[in-house]
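Since the structure comes first, as structure tokens, the remarks are kept for the end.
Missing here is one protein chain; the remaining ones are kept as they sit in the complex.
Letters are used for the chains, namely A, B and C, taken in the order the chains are written, and counting of residues starts over at 1 for each.
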């Protein structure tokens, strides 16, 4: 359970406050506002604010004085056109802010997306909670033999048990030593306590941190398209999936366009497109006569749902 | 008068719609929402959306679960501390969106601030209105003789009259030819009409354009500090001044901190600081014995409110 | 001819200076360095500096201590892999700087690419040259009737002649009035001269400006992919084509990967991919039974090289 009673009470108090606004408002997202969606064993994602809606995309694309909307069908058509042709600026006109709790090794991947605003909990200034990520047994994967950055089978038996013991034991021990070195509140009056900015270096990378993360819709969709992908590490993918639920509630027309033109889309290189045309014309196209490398050919076959 | 009846009606319709929200809401800014503040002869600035408030800065700086606020005095103190020490990320957690109508030569300066989202009215796709900026007589300044990018005295008499005639005449003529080349709706059935993306090149740089412009509070304050400055060109400064009114309504605590630590602040170089200390110790400091160049010395004297 | 004798002499002097360096150096790009490639009637593009080469992409992808290169074939394979899977950061490790002379209406499109460093010639501070873009007769296109931001047939006869007269006449007249209002060097001793920052507003949008523009390879390729496209306006496309020649000389392996996986590539949406699979399986797929809109279907047919 990721939230303390105090935290849950703070969230409940916020949710109880309702004000009137002239701004674009999305009831489906209001219903989710502030609530924490659990992710991994101690993490969460929660929406803490948003700006704009589907109509705001249309409004800015048309640089209009009012809502910019005409019929729903016309708005949907414009949004699909903008998504298909990779017009990015109208989608930048919507903004969303999340509060996220996540393991440090996930935060290190995530922060590489530079086009966002971030305020992270400071372990220079404050003390981190005693919480660390331990994979569920079904996520304890072996190294893939085919892909150096991929996962293979799930570990079982003694090996799995030993890995879980090591992860849990080391996290607990390093945290206990972190607390000892800090000597907070002069627990041991004979010691001064190590500076927080130094003591934190003893923590393991599965320790949880948290941050406020604010991003526009265009860059969020880019983040999601990369991190929802099957090649993304499981531990960040689950955060992307949770955030995607917010997107569906917030901007349903943008979500449908994103699903059709980005998530479900596939890009064929010049040689791949040539091969498709030849195949449709009845040619027997093979890797050797396609001009593609073996690796490209394998990806091409996969995209067409065929055995390589 | 910058708005047509249709546009005014669209704005009025928007202002009449009120919804309930759980988001941070600022009544003083709600009161201004969508209304156009006139700038120059045909331009305007209007706030079309916003996210966050003073408390959102505090909330993200503390990475808190609720509003993050304690006493108003503590919040104000934290905001002043963040501003004084140039902490930028908490101020990035507030966002505002403007609709702006402005002459193209002003837009060309403005767009150099890259950390914003922009959707401009497309003269490739649409036809620009017949509106151009003509300076009011009191803003018709001569070239400064002291500063190559500054203004001198106001022009008067025949020279002023001639300049206004030329500006007005050329803008009207080039616009008339633009319309003729476009031949919109087949006004002259014997002609095809020049492509819009080409015809626009005949317009002068004082033609008005418009855009949606969205930016976070940190970058907005940076923009305002540069463009409200006495060295900024008058025609962009008036837009900055109009936007500053929104900031005062929106985030009054941030505004006060900005006023004290940024707008009214002065930066002294190492040699300037040394000179201040010597002067306070009773030394007779002069430009030659200060180690400063004449230019630095002049700026130093100006900062101290003394004659150079 | 875009260069004066003085400018040509400055460039020749630069080209004559040779120094020794331990940095990555590309002879094919050195041969082009500083030379102006003419674009449009008075514009140019010239490379004024560069950092890195194909091997620098490999080196940073491997975070290696030396050049990072192994066999050429392995390097090419890695670069193709990075391009295919849209890894962007290794391509950001190469940087190039251009000096560009271009019409203002082109500069206004170009500047929308925010991830670049720009220093533009200041018409607030200096006086612009008397040079403006007049399209060659074969580029004087009518408005497209099918696409609001496209071109149709080339204008001919009286209409073409009239358009060229208007463009040329207005540019010459507004420039003459600009010069008159400036009254540079007290040409007319009875007048003070209008401030440069104001006088410039009388110029038309086809007046030439110039800038230094610096960008990393990843963002340059993104710019080129958008601006080399057949839907880009001709007047910016020719600049992209000139810059592409630099890319071919500079990073030939990256260029080949870009050509195959980006320029020649096509993205199929989920429904398009489904249709391809059905067609390959022998189904008679039509727009109505494809689940695609008419617009999508038309784009799909075009991608497959079939009549819609």
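One rule holds in what follows: a residue touches a chain if its C-beta (ideal position, glycine included) is under 8 Å from a C-beta of that chain, and two chains touch if they have at least 3 such contacts.
This one's a predicted model, so the numbers in the text were calculated from it and none came from an experiment.
Colleague: Which shown chains does the hidden chain touch?
Modeller: So, taking every chain into account, the missing one touches A, B, C.
Colleague: I need the residue numbers on chain B that touch the omitted chain, in ascending order.
Modeller: Per the touch rule, chain B residues meeting the hidden chain are 77, 80-81, 84, 89, 112, 259-261, 263-273, 276-277, 279-280, 293, 295-296, 299, 303-305.
Colleague: With the missing chain put back, which residues of chain C would touch it? List them for me.
Modeller: Counting over the whole complex, chain C touches the hidden chain at residues 3, 6-7, 10-11, 13-15, 17-25, 30, 33-34, 48-52, 56, 59-61, 63-67, 89-90, 92-93, 95, 97, 99, 117-121, 210-212, 214, 216.
Colleague: In the complete complex, the non-displayed chain touches which residues of chain A?
Modeller: Listed in rising order, the touching residues are 103-105, 108, 111-112, 114, 118, 122, 124-126, 133, 135, 140-144, 148-153, 155, 159, 163, 166-167, 170-171, 173-174, 177, 180-182, 190-198, 200-206, 233.
As a working rule, only the chains that are shown with their structure count from here on.
Colleague: So, what's the distance in Å between the C-alpha centres of chain C and chain B?
Modeller: 29
Colleague: If you average the Cα atoms of chain A and of chain C to get two centres, how far apart are those centres in Å?
Modeller: Chain centroid spacing, chain A to chain C, equals 34 Å.
Colleague: Taking each residue of chain B in turn, which ones touch at least two of the other chains?
Modeller: Within chain B, the residues that touch at least two other chains are 118.
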